[in-house]
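Complex shown without one protein chain; remaining protein chains in place.
Letters A, B, C, D and E mark the chains as written, and numbering starts fresh at 1 in each.
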Amino acid sequence: MLSMKGLFIGRFQPFHNGHLEAIRFALKQVEILWIVIGSAQRSHEQRNPFTAGERLSMIRDTLLNTEIDPRRWYAIPLYDATHHYIWSRELDMLVPEYDVVFTNDPITTILFKEIGKEVIGVELKDRDNLSGTEIRRRIASNEEWRHLVSKETAMIIDKKSDRLRVIL
Amino acid sequence: MLSMKGLFIGRFQPFHNGHLEAIRFALKQVEILWIVIGSAQRSHEQRNPFTAGERLSMIRDTLLNTEIDPRRWYAIPLYDATHHYIWSRELDMLVPEYDVVFTNDPITTILFKEIGKEVIGVELKDRDNLSGTEIRRRIASNEEWRHLVSKETAMIIDKKSDRLRVIL
Amino acid sequence: MLSMKGLFIGRFQPFHNGHLEAIRFALKQVEILWIVIGSAQRSHEQRNPFTAGERLSMIRDTLLNTEIDPRRWYAIPLYDATHHYIWSRELDMLVPEYDVVFTNDPITTILFKEIGKEVIGVELKDRDNLSGTEIRRRIASNEEWRHLVSKETAMIIDKKSDRLRVIL
Amino acid sequence: MLSMKGLFIGRFQPFHNGHLEAIRFALKQVEILWIVIGSAQRSHEQRNPFTAGERLSMIRDTLLNTEIDPRRWYAIPLYDATHHYIWSRELDMLVPEYDVVFTNDPITTILFKEIGKEVIGVELKDRDNLSGTEIRRRIASNEEWRHLVSKETAMIIDKKSDRLRVIL
Amino acid sequence: MLSMKGLFIGRFQPFHNGHLEAIRFALKQVEILWIVIGSAQRSHEQRNPFTAGERLSMIRDTLLNTEIDPRRWYAIPLYDATHHYIWSRELDMLVPEYDVVFTNDPITTILFKEIGKEVIGVELKDRDNLSGTEIRRRIASNEEWRHLVSKETAMIIDKKSDRLRVIL
Partner (left out) sequence: MLSMKGLFIGRFQPFHNGHLEAIRFALKQVEILWIVIGSAQRSHEQRNPFTAGERLSMIRDTLLNTEIDPRRWYAIPLYDATHHYIWSRELDMLVPEYDVVFTNDPITTILFKEIGKEVIGVELKDRDNLSGTEIRRRIASNEEWRHLVSKETAMIIDKKSDRLRVIL
């Protein structure tokens, strides 16, 4: 299976250690992983504070500072489509070929299954703390959040503290 | 200047040796180069035969087989905006920070200058042969084109020969 | 009045016996009824599980198996417009001429009245059970729903049971 | 093969006898034919004078006055997609299931072949006269055109003569 | 500072005396005030009952009947952008040059600050009564509302009473 290519989809608001574990999990099963940055057009709102460019920096800066071979992953921003049914096709246009999709989202799962793709659920550890919603909540209420993300992600979050104070 | 980040924009229909030289030229002047795959939504037409995913594969497969450090470049697909004036802002949303833009296109130049960005012209060698238009013409008329692109790009072009026969 | 043409608008998620009765009601008053399948771009979500093509099949398969003359109705899918005010104009572009609109929706009523169209309220029987919301609820909770739709609609619903299990 | 369903795509500006022959040709090979009215959003321009609603009326009025069973065809308007690659997916959303596509257009052919659909070329008789371009030219220059369309189509064209005088 | 130009943004559903006071407040500080009618594409819904044209009439009719010099203000309708980040750029395209933004909205504030604009908070008097939400509530429940708007605005509201009865 290591000659296969996989797809991993997230909003990464922000990119956190749970995402990093999911990427390690997927890279045990596929040779190359396309990381799709979903809702790429969204930013500056409570559920989506960061731009796609900022999220791409979080992913890239973090992964380049791990032991993971930079030839084995690639992150690609993707806008929401106007409707669900079109979205998976728009993804096929922007992303190189892939064999399998890593996701736990039920609608994403059914959309890919209806076009004949294999879908693999992702093991998520410590889901209570390792979620974007929880991390955004902690930033907003000045609770500890730095241990949940990489130091590279933390640096980008810190640079945007003016915005986060208003939006979160 | 080597701590700066640059932007290089193209349609890459297909990615050819002129683009590769331009990337080497830019990387002498900046530390990191964001390569923007423009008109990402276009494919299956005479001037734009390849999807963004196929063009990303050409760029990535080619560059990973050069001596260029994979930490120094990153290619990002970008849709055309509905109007010129909005396009450079949409780019800022999808691409991490940059200091300088490498382009020879006059409208792109004026758009970036009006928002205060530095623009550097790109040296283009052998422009008569090293252009997407010329390479598409050669493919269409069964003339020699393989020496104008990398072997990785040639492999992707070959896989799409059914489409090219119809569209070019 | 039987030489007039009417318009009947619904989302048909799914098409049920209440819709069928409304069509019979309208066809007592107009010669031809244009059935507009609204929110045609929506599918694969809780309130809109079926694609426009699936909804068109429900309507067409059902009506062709009634005594109603196939020359007296025609169903046409219509996307939501970006804004209410534009929607009725977009409808006029896609639908042949009509004289009267059958609807109970207050906003649809006021939009058509402001452009000078006659609007007729539709008698709805057994609204508690004969509604898309109720039928989707029953499918989701494995309660009886088959007596509320035609056997043709039921067949299409059954074919999509994998999707409905996830989405409803 | 008569249990199969087919797809026939055209702009129908206007619907003419060549289209009618193509429909008879297709109906020898499939049980049901979905007739897709392409570029449905276009009207009031030289190459696309008629609205989708007017074109639907031409097709419906004409076919209901032939011997062809109204259960064996159905015409559905379809907007252009923002990009080719998305268009065939948008079609799948709006149109019920189909097995084979009737078209002579090379780009449409390659798009459907790339997603694994069978494509059958359509026999076109007297292509010099039986084309939308030629019929629009004849209307504009007051040459004979009525023998090239059905009497139902001619009636709709006549009703729009004010518009055609300006636009063609 | 009186040679400066300012920007004042609102939805004006409807335009009321609080808006008028804010305009007087801003005109003490700038020479010319561009009044941006936001969400210009919205109408015929509970939170946005009036079209942009109706809102422009409210503003124009009211201001032309004050002592304020008509050379010192200008109202311009602006659609919502598909995403926040693009919106301020779309505004720059439609509105003449400005130096300072009058707003109390936190997201608008952060968006303008991130592109380097000065933002001034607006003094709002009697916010409990002088808000669009409160005025729409009063219209809906037949409570007194006329003292909260100009007589010119009241006249336009009265003309749309059929619509308001349905929508509010």
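The working rule: a residue touches a chain if its C-beta (ideal position, glycine included) is under 8 Å from a C-beta of that chain, and two chains touch if they have at least 3 such contacts.
Bear in mind that the values here come from a model prediction, so they are computed numbers and not experimental data.
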Chain B residues that touch the omitted chain in the full complex: 82-85, 106-107, 109-111, 113-114
Absent chain, residues of chain E that touch it: 40-41, 43, 51-54, 56-57, 60, 64, 70-71, 74, 76-77, 79, 92-97
Interface with the unshown chain - residue positions in chain D: 41-45, 51, 162-163, 166-167
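Simple rule for what comes next: only the chains that are shown with their structure count from here on.
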Taking each chain's C-alpha mean as its centre, the one farthest from chain D: E
Geometric centre distance via CA averages, chain D-chain C, whole Å: 26
Sites on chain D at which at least two other chains make contact: 83, 85, 92-93
Arrangement of touching chains [line / ring / star / complete / other]: other
